[in-house]
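One protein chain omitted, others in place.
Moving on, here comes subunit A:
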Amino acid sequence: MLAYILRRLLYAVPILIGVNVITFALFFIVNTPDDMARMQLGVKRVTAEAVAAWKSERGYDKPLFVNTAATGTGRVTDTIFFTQSARMFAGDFGRAEDGRDIGHEIQSRMGPSLAIAVPTFVLGLLASISLALLLAFFRATALDFWGVVLCVAAMSVSGLFYIIGGQFLISKVWKLVPISGYAGGLDAWKFLLLPVFIGVVSGLGASTRWYRTIFLEEIGKDYVRTARAKGLPETLILFRHVLRNAMIPILTGVVAVIPLLFMGSLLTESFFGIPGLGSYTIDAINSQDFAVVRAMVFIGSALYIVGLLLTDLSYALVDPRIRFDR
């Protein structure tokens, strides 16, 4: 398995380089270093000299990909692409265009993002699997029918509605928790209750319906019929046999998402005032901060690759037929 993991990690290197090249090309198709300088320096009283000085200090006065004026390796290394990208592979994200350290920023924002995302993810998973099992247990009954109707209705509602409606009802009308805000450490709990609750509820419809379908598919299989024929109680069949066998499709969707929890949620963090990573990339795009954009895209890609790798590895954990020896 170790060889498999190493091989997959080596595959990641060209993928990350490719993603970096595409990000770089797309960014500089839309923005020029001049645009970036003017965005950072402001639009009032900016002189051409100030723009030139800004570019020179940050290395944006170099050619993008190929430096024809340089010789030897300098033709490649003395370019914006190389100077801005190479150090990222060593984990050095450098500074944002406003001078702030990106690694420091990511570190400080990651905690709040995870504080929301992890409980929402875990509780949402537990709740939706439980509900799906319940609906599967009562399949073909009125409870199942109305449960599915509710799920379809719930998944048809915009996430924004849940947020605004939840804030209005729970925080404004009932005054049970703060509408928004955040505090570090243990004080964070009262700010997390509402976004986590809303996150769980807003995701219940779609995931419950999806898991129910998986469970029903398993329930129709021969081994379940055999278990029933042996006289096993329905609950035991569901939890011991159906749930375990349904884990592969569930894991496919779930494990790949786990690393991306680090990236936060734009909407939730914006409305609840959570100082997480959710809006970092969007803010950077708006302020034409290439350093942050490339760092966040790089991290997102790396996490996605890790997620896919974890998914593959988790197959082996739940399905003994799957091995990675070759």
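What we mean here is this: a residue touches a chain if its C-beta (ideal position, glycine included) is under 8 Å from a C-beta of that chain, and two chains touch if they have at least 3 such contacts; residues count from 1.
Convention: contacts and distances are computed from a predicted model.
Engineer: Using the UniProt record as the reference, specify the protein name of the hidden chain from among "Aminotransferase", "succinate dehydrogenase", "Peptide ABC transporter substrate-binding protein" or "Transcriptional regulator".
Structural biologist: For the chain not displayed, UniProt's protein name is "Peptide ABC transporter substrate-binding protein".
Engineer: Who touches the missing chain here, A:F161, A:W189, A:Y223 or A:F239?
Structural biologist: In the full complex, the listed residue that touches the missing chain is A:W189.
Engineer: Looking at A:T77, A:S171 or A:T213, which makes contact with the chain not pictured?
Structural biologist: From the options A:T77, A:S171 or A:T213, the contact with the absent chain belongs to A:S171.
Engineer: Can you list where subunit A touches the absent chain?
Structural biologist: Within subunit A, the residues that touch the unshown chain are 30-32, 35, 38-50, 53-54, 57, 95, 98-101, 103-105, 108-109, 112, 134, 137-141, 143, 164, 167-168, 171-183, 187, 189-191, 219-220, 228, 233-235, 270-273, 275, 279, 288.
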